[in-house]
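Below: one structure, written as structure tokens.
The complex appears here without one of its protein chains, the remainder shown in place.
After this line comes subunit A, so read on.
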Amino acid sequence: MIIETDNLTKMYGKKAGCREINLSVGEGQIFGFLGPNGAGKSTLVKMLVGLLFPTSGTARILGKPLGDLEIRRKVGFLPENFRYQDWLTGEELLTFHASLYKMSRAEKARRVPEVLEQVGLADKGRQKVGSYSKGMQQRVGLACALLPDPELVFLDEPTSALDPLGRREVRQIMVELRDRGKTVFLNSHLLSEIEMICDRVAIINKGRIITEGALAELLAGAVEVEMQVEGLSAQLLDELSALYGSYQVEGGLVRLSLKNNEDIPALAEAVVRNGGKLFSLNARQNSLEDLFIDLVKVGDEECLQ
């Protein structure tokens, strides 16, 4: 496992930042970490990169305990509240970080232009970081994180300051990293982004992980269906009720929930068999947003009880 945590907990006085986090992140995947504001996402990442010290529990990164300096040479990190020495040029900033990574002169000479190119700042390397736009600063931060060609990279809201084009470029970078066997730990508010590229996700709320698993498995299941039917007979509605439980009828529109996609042909057949004229049938898979909102809402309700 690339990341393994065992009951990792961070308390701020009596308030929990993260509580009993048990996570396992395997190699060569993009792991999405989601949660509402203040849920403890950044607290976990900060513990894993060595900015915060856990109150209890343990964690291993690339097989070594937290704080191992040799392992840190293989880990990249882009912080959420990124800010860099604005009096350095982009190249100087990267050279400084390359020195912190203890890279040789030859490695620096090779990697600095490479990562600048990778994040789309090849022609901006000699400009002062202070003259960069917010999006460019985020890009140069990403370049710092990618500098040692890390085995594991933590990206905390990596696209928050980017325009749609920039977001797409960063997504491509993450996918390329995964394709090369690297692991990306992505903290993001952008559910669509996570849905697009993540292999596995974990959702955290009020400091606790409330679900974790492969994205495809989490999203598999209930399918919402909307049909436009003419000739809704009592017989047809009885059959729908018997087969699928509750349903809603509004004029000629029927809405109901199926267990999965496999039930759709049987539904269409039932309508036709009972004399209904089926004009359209739209099926919608639950989105990550639906899942996220449902889980966070349930978590909040449980906390209130």
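Side notes on the structure shown:
To be clear about the criterion, contacts are C-beta pairs under 8 Å (C-beta built on N, C-alpha and C of every residue); 3 or more make two chains touch, one makes a residue touch a chain; residues count from 1.
Just so it is clear, contacts and distances are computed from a predicted model.
Note on the omitted subunit: UniProt lists it as "ABC-2 family transporter protein", one of the names in "ABC-2 family transporter protein", "YdbS-like PH domain-containing protein", "Cysteine desulfurase" or "Spore germination protein". When the full complex is taken into account, the listed residue touching the unshown chain is A:Leu100, out of A:Leu100, A:Ala214, A:Leu253 or A:Ile293. Of A:Gly50, A:Pro113 or A:Gly252, it is A:Gly50 that touches the chain left out of the display. The hidden chain makes contact, of the residues A:Arg72, A:Arg139 or A:Lys206, with A:Arg72. By the touch criterion stated above, the residues of subunit A touching the omitted chain are 46, 49-53, 69-70, 72-73, 75, 77-79, 81-85, 87-88, 96-97, 99-102, 141, 144.
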